[in-house]
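Beneath this line is the structure, given in structure tokens, with notes to follow.
A single protein chain has been omitted from the complex, and every remaining protein chain is retained in its original position.
The block that comes next holds chain A.
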Amino acid sequence: MTYRALELLNLPPDEPAFLLDIGCGSGLSGEILDEEGYNWIGVDVAPSMLEVALEREVEGDLFLQDIGQGFGFRPGSFDGAISISVIQWLLNAETSHPTSSPPHRLTRFFTTLHSALRNPSRAILQFYPTSDDQIQLITSIAQKAGFGGGVVVDYPNSKKAKKVFLCLFVGSGGQQIPKGLDGEDTEVQEGRAAFEKRREKSGKKDKNGKRRGIKDKDWILKKKELYRQRGKESVPRDSKYTARKRKPVF
């Protein structure tokens, strides 16, 4: 899903970018951002998830932050933002305090996110709505916060593969809402399914708590090759840094 989010983010090819991963969790997306050569910051409200991300030795800075309280990033800090399976959590009220109401939290989230992004740029937020009303609430608050854009649904007819992406534009001039994948192109679908499986595998650890050689150089090179074959641009060049061990200097 991270790959699809990056695709929808539509960053200019061959330009470096600074990204925000909203609800980064254990750093699964972060690993992909690292491999794709992006600099990034990840925020999550769960310390236990951030611990796992630390163990994974991702390159991005990790923040303990409740996105419903808003961000403090200066205007124009990021070239884009992604979020995988997170913002549905903003729809539940935790306490009865007024700042805990879903509309209040969504408003804080979208207004501070909007200002943290550069103009023009995008935020791609994949989430799991349980009703059309929820989609309606979220998109209307995002709009009020200044975003353009809309909802993209991949595989709308498949119960399992269906994915909802909120595609938000800052400075929407000339930006078009991308098309959802419709699932009729089985080749694409199979490719996607393969990614998802691989992603799950990459989360598994052996009994020493180490991920099994998933990031070894051969694997990365193979994956980059696959991407190039599919005509994906902006696959980072292979360098002496590819799959190098990351160690503190001292």
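Simple rule for what comes next: a residue touches a chain if its C-beta (ideal position, glycine included) is under 8 Å from a C-beta of that chain, and two chains touch if they have at least 3 such contacts; residues count from 1.
Heads up, the rule we're going with is that contacts and distances are computed from a predicted model.
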Listed names "Adrenodoxin", "Multifunctional methyltransferase subunit TRM112-like protein", "Ubiquitin-fold modifier-conjugating enzyme 1" or "Cytoplasmic tRNA 2-thiolation protein 1", with the criterion being the UniProt name of the chain not displayed: "Multifunctional methyltransferase subunit TRM112-like protein"
Which of A:2, A:65 or A:83 contacts the chain that the document leaves out: A:65
Touching residue (missing chain; options A:99, A:119, A:140 or A:176): A:99
Residue among A:10, A:39 or A:139 that touches the chain left out of view: A:39
Residues of chain A (touch criterion as defined above) contacting the omitted chain: 15-16, 18, 37, 39, 41, 43, 45, 47, 50, 54, 59, 61-66, 69-74, 76-77, 95, 97, 99, 108, 112, 239, 241, 246-250
